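The complex is shown incomplete by one protein chain, all other protein chains being positioned as in the whole.
Now for subunit A:
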């Protein structure tokens, strides 16, 4: 029986599409795919300093699942550093906890509460906004 894929809650997409090492020839470059939920796990544990059970709760997964995602994230980052690989962020099995938008004019990322009207960027009033969630 195939394992059921459970979605993991991600608060906000990463603010980059990837990372690229310096001083490495671009031809031989391979890349590592970092899933959104892996990025989120790493951020919650190592940047926001949350305890694993707290972070697991925020992501809507069990503690062991969180630990697995977190471990995988660390291995990928370590591999990218040691083997000088690019890091690309890919969507994975994530859902955003809310709708996030990106303004293609000023690069602001933002949410739109229900009480607000939609359609323009709250930082520069541009209409060139796109929904980041898939």
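The working rule: a contact is a pair of C-beta atoms (placed from the backbone, for glycine too) under 8 Å apart; a residue touches a chain by one contact, two chains touch by 3 or more; residues count from 1.
Simple rule for what comes next: contacts and distances are computed from a predicted model.
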{"item": "Choices \"2-oxoisovalerate dehydrogenase subunit alpha\", \"Ion-translocating oxidoreductase complex subunit A\", \"Carbohydrate ABC transporter permease\" or \"Dinitrogenase iron-molybdenum cofactor biosynthesis protein\" - which one is the UniProt name of the chain not shown", "value": "\"Dinitrogenase iron-molybdenum cofactor biosynthesis protein\""}
{"item": "Omitted-chain contact residue, chosen from A:15, A:29, A:51 or A:75", "value": "A:15"}
{"item": "Options A:62, A:93 or A:111, residue touching the unrepresented chain", "value": "A:111"}
{"item": "Hidden partner chain, residues of subunit A it touches", "value": "11-12, 15, 44, 48, 50, 58, 98, 106-116, 122-125"}
